[in-house]
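Down below is the structure, laid out as structure tokens.
With one protein chain removed, the remaining protein chains of the complex are shown where they sit.
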Amino acid sequence: MPSGPLRTAIKVDLDKPAKDQPYLHNRWHPDVPFAGTIKNGETVKIECLDWTGGQIKNNDSADDVKNVDLTQIHYLSGPFEIETAEPGDVLLVEIQDVQPFQDHPWGFTGIFHKDNGGGFLDEIYPEAAKAIWDFEGIFCSSRHIPGVRFAGLIHPGILGCAPSHEILAEWNKREGELIQTTTLERIVAQPPQPQNVHAGSADEETKTKIGKEGARTIPGRPEHGGNCDIKNLSRGSKVYLPVHVKGAKFSVGDLHFSQGDGEISFCGAIEIAGVITVKVEVIKDGQAKLGMVGGKSPIYIPGPVQPQFSPGRMIYFEGFSVDEHGKQHYMDATVAYRQSCLRVIEYLRRFGYNDYQIYLMLSCIPIEGHVAGIVDIPNACTTIGLPMDIFSFDISPSVEAKKLDLGSCAMASK
Amino acid sequence: MPSGPLRTAIKVDLDKPAKDQPYLHNRWHPDVPFAGTIKNGETVKIECLDWTGGQIKNNDSADDVKNVDLTQIHYLSGPFEIETAEPGDVLLVEIQDVQPFQDHPWGFTGIFHKDNGGGFLDEIYPEAAKAIWDFEGIFCSSRHIPGVRFAGLIHPGILGCAPSHEILAEWNKREGELIQTTTLERIVAQPPQPQNVHAGSADEETKTKIGKEGARTIPGRPEHGGNCDIKNLSRGSKVYLPVHVKGAKFSVGDLHFSQGDGEISFCGAIEIAGVITVKVEVIKDGQAKLGMVGGKSPIYIPGPVQPQFSPGRMIYFEGFSVDEHGKQHYMDATVAYRQSCLRVIEYLRRFGYNDYQIYLMLSCIPIEGHVAGIVDIPNACTTIGLPMDIFSFDISPSVEAKKLDLGSCAMASK
Amino acid sequence: MPSGPLRTAIKVDLDKPAKDQPYLHNRWHPDVPFAGTIKNGETVKIECLDWTGGQIKNNDSADDVKNVDLTQIHYLSGPFEIETAEPGDVLLVEIQDVQPFQDHPWGFTGIFHKDNGGGFLDEIYPEAAKAIWDFEGIFCSSRHIPGVRFAGLIHPGILGCAPSHEILAEWNKREGELIQTTTLERIVAQPPQPQNVHAGSADEETKTKIGKEGARTIPGRPEHGGNCDIKNLSRGSKVYLPVHVKGAKFSVGDLHFSQGDGEISFCGAIEIAGVITVKVEVIKDGQAKLGMVGGKSPIYIPGPVQPQFSPGRMIYFEGFSVDEHGKQHYMDATVAYRQSCLRVIEYLRRFGYNDYQIYLMLSCIPIEGHVAGIVDIPNACTTIGLPMDIFSFDISPSVEAKKLDLGSCAMASK
Partner (left out) sequence: MPSGPLRTAIKVDLDKPAKDQPYLHNRWHPDVPFAGTIKNGETVKIECLDWTGGQIKNNDSADDVKNVDLTQIHYLSGPFEIETAEPGDVLLVEIQDVQPFQDHPWGFTGIFHKDNGGGFLDEIYPEAAKAIWDFEGIFCSSRHIPGVRFAGLIHPGILGCAPSHEILAEWNKREGELIQTTTLERIVAQPPQPQNVHAGSADEETKTKIGKEGARTIPGRPEHGGNCDIKNLSRGSKVYLPVHVKGAKFSVGDLHFSQGDGEISFCGAIEIAGVITVKVEVIKDGQAKLGMVGGKSPIYIPGPVQPQFSPGRMIYFEGFSVDEHGKQHYMDATVAYRQSCLRVIEYLRRFGYNDYQIYLMLSCIPIEGHVAGIVDIPNACTTIGLPMDIFSFDISPSVEAKKLDLGSCAMASK
């Protein structure tokens, strides 16, 4: 029998506040009511808001980024009841397509202000900034970062199944301990927060409970994946998600037109609203079958249509775990990766980009971030690969860098 | 005029103790005498010992690994005087070929004992183990890890120019501070060590000085690269190395037939003796030209002949910065990468490999290690990609894992 | 200024006869009136019918293929006036996206009957056959060819600018000579044919003229490309088309969800209706600038998102210019390619496919067809690469082939 058009399991309304759309939610909690049902084996389309729920506008000021309300983010589509799924199973999700909305052919990349969100390099670059990206089919370019154009490796930033009550309790316990014991003078984790909680179609009592207990959506977490922000989890990928509650309660959102390994600026991908097409399949007792018992993290197989750059057209920047103040850290891949980032900034600055433009680029262009060596005490070594082919001028080390007039990204007013 | 065969700038003797070969050295120090000269623009072959100087044998016991003398390693070939090179320049090294010795067609991968070297997973896997790999042209396989065969991405683990006295002092200062201030109950860095110092052809006085001051070769360091252990720095690659002393004092060694991203078990690549063919070219004032002033780390462009695996033939394992004891760490990519490693072990164990076999594999097969997300507090997310095509049986998640009889790697006697 | 949604330059009606839609046409002739205008530098969407104008249905009989009316095909969208384009220019067309219609997620591959269209292997396989392909995002599969699923490399089969009167006369002359002088007992070329001519919005007089003179759309032709059927001319590609008349008169159509090199069965791609997004740019005097003066064929640069198969996951089948009757031909790559095709059929037959299923597959799966050696008299050598990864069972030569129950493609009634 011929198949017809695919069912759209959730339609979102870009013109309506996210909090008024009951098939969305912004906390991980097993009690968020189902927003719909998907059959085992079914393929559906699911529409998603951008991760800020529309707070960021297509203009030339970063004030919206500076003032973003981070309690009103990550309105995920779902959770879906997956028929037959039970705890111990694995939900195999095939990402068959991801598309921006046809009449909304643009996205944004932002750098949050150090005092409101921050990001990987916020101690060096504390200001808010923004780039708007326009889409031309598979390509994107930005008036805020001239000289760059590339094909997006489009993907969802967030997908996962709801935690069980036990897992949720574990999350709150261990992240609470981090918050209590940290000596860092910055926010290290986000505890449950009743303000602006969106619990889907939950009644008031349940919503209150979810506000008190529900896990924030910012971090990915090992037991379910969640906000994993993996740039290669793109079209054609298969991801194996552990199921922890009856019906799975699968949610998805935070679509990215493109992202670099690390998504370093926090609002770092090219953030979009759009539609994802997924096929779901329940693998009964899958956690035992796949060696995932005990809250093991998801695995995935990438799709076959990643943009291809020849190895010889990439420039790799080494980074070691000696920080920018000359301090030696012990085998710290995070410090090393920050150094690789700074090396890219120093390199590209010579062509006329300002540092905030490069910081934005590092976040959203398809850089390849590798853990190169994590063995030779005390220096972890990371590398970042920068594709030369996305630039309209030659950035190879064999040519002399000439400063071009490359404008600026959008900045926030002081 | 027709070109003739290439000059071999250093020939090593596999049957003679490394310490008796004056064109080798095992410390980074500006006073190690030149072992030879290479013209600007010249292509030469350079022979290298394996990184243990022949301590590890082709047999079925890991006692040699357990008892390895770590003061007698990394006998580098060089240092070479590169004509015209001066501080502030960049030395462009094109790696034109790397080959194991024809009559020595095997290599080894080792796991050091926790009390003698250790490695990335030594708290979980404290014993010494070993695998011998036999080479068949571009392929390798091991009697200690059946079911795996792949083409090597052959490369040098170490290459770099000598530090200046100032840079060397900085290294000793910052690493000394780490040693003094660490709260970890393990060795966090190796201070200068006069025992078994090999200072090339230096006179006794200089040798004594080098023993007292010379930097150990274990870590790579940002100012010159050194032991960077980057698996993709293979045939056809170009690496841009900062020059810090007159004549550059370029050294190379620690050849690897193959390595995974991270080289996690310390002796983790397929370690070989062999010959590297390099072309050197001095870029005058290159550090200023390439944005590398101030001790910036090397950059490189990979060669075009990396083994190709289709994205759809890789399985990726997510890891987050929650450790194996359930403790939440703050944005720690090192912790996350260890979790990705453990996930691979749990996955492959189902097919009949023992954990040490997989730990060895993780170190030397071409796994792809990515910093996926380093933004969503408190969880860094890393991924490890495992190529399915190197296995002789189907390891994809779509088939049921059956335990095979896969023997064991070589273990040390108790 | 933010950009809005893209303009759709032509909308087609799938429920209306193609002949009644005045922005379509089915002949190459300089007098077909403009169907619309595109600015130099503009990006537009263009909707297209499938190449049979809807004659083939989503069912399980190939009678529609057997009885197809080949005078009613290739209703191209256009021709478009490209502002500023003049003879001697080159029209650079960037294919930014190609998509099947959302509510029409299927396509077809057909084998024409030897007496009505035929195809590359029609002397061996004279019957009509058909496969319907269902789309799941970037993937397709067919109930008529089980065991195969792959990502489409979607592209237009036809695009080009109108010929000048001079070029058109040349076409008619040389193809007429072939028709008159051939000794083959088959149709070797299609002369102008007034029946069912669609001349767009032309008046009756012009339409009659176009019917008498207009070039048929079946063959691609060197002077403008046209029906080139190049599988890699997919999303992200840039094609450089010679302009021969004022305003270029650019037309496009015959969209393919996927095709193998050669498109061997004539109706051989996965044929679809859909929408193509193109950006056009006029290169003034481009034919001189790019060495294309004198009716030289188009050149193109592929897009970066082709599905990737590892070389080691392809099986290549050699073919030589000795035909299936044992006759030796002189350096005939066409004969050699047919032998490569037959080798694939013999190989896959062992797994339970019938020959017509394989003939259909050869036409539409992403086989790689190479001219391997065209030098060693008298044997040209070609190869066809068959990707193993599109099959759900293992087809590698290292496993024993077991006959599976793989059904049949749709066949025509006798």
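The chains carry the letters A, B and C, assigned in the order they are written, with residues numbered from 1 in each.
Everything that follows uses one rule, which is that a residue touches a chain if its C-beta (ideal position, glycine included) is under 8 Å from a C-beta of that chain, and two chains touch if they have at least 3 such contacts.
Everything numeric here is computed off the predicted structure, so don't read it as measured data.
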Residue touching the undisplayed chain, where the options are A:Lys39, A:His165, A:Lys284 or A:Arg313: A:Arg313
Absent-chain contact - pick from C:Tyr23, C:Phe80 or C:Phe320: C:Phe320
Selected residue (touches chain absent from view) among B:Asp63, B:Glu83 or B:Asp97: B:Asp97
Footprint left on subunit C by the chain that the document does not show: 119-120, 170, 174-175, 177-178, 182, 184, 187-190, 218-222, 225, 227-232, 236, 240, 261-266, 268, 289-292, 296-304, 306, 310-312, 314-320, 322, 326-334, 337, 339, 343, 346-347, 349-350, 368-383, 396-397, 400-401
Positions on subunit A where the hidden chain makes contact: 308-313, 389, 394
Touching residues (missing chain, whole complex) on subunit B: 2-6, 43, 58-59, 94-97, 102-106, 132, 134, 136-139, 151, 235-236, 277, 279, 303-309, 389
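Here, only the chains that are shown with their structure count from here on.
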Touching subunit A and also subunit B, the following chains: C
Farthest-lying chain, centroid of Cα atoms versus that of subunit C: B
Two chains sharing the most contacts, counting C-beta pairs only: A-B
Subunit A-subunit B separation of Cα centroids, rounded to whole Å: 32
Centre-of-Cα separation between subunit C and subunit A, whole angstrom: 39
Per-residue multi-chain contacts in subunit B, two or more chains: 310-312
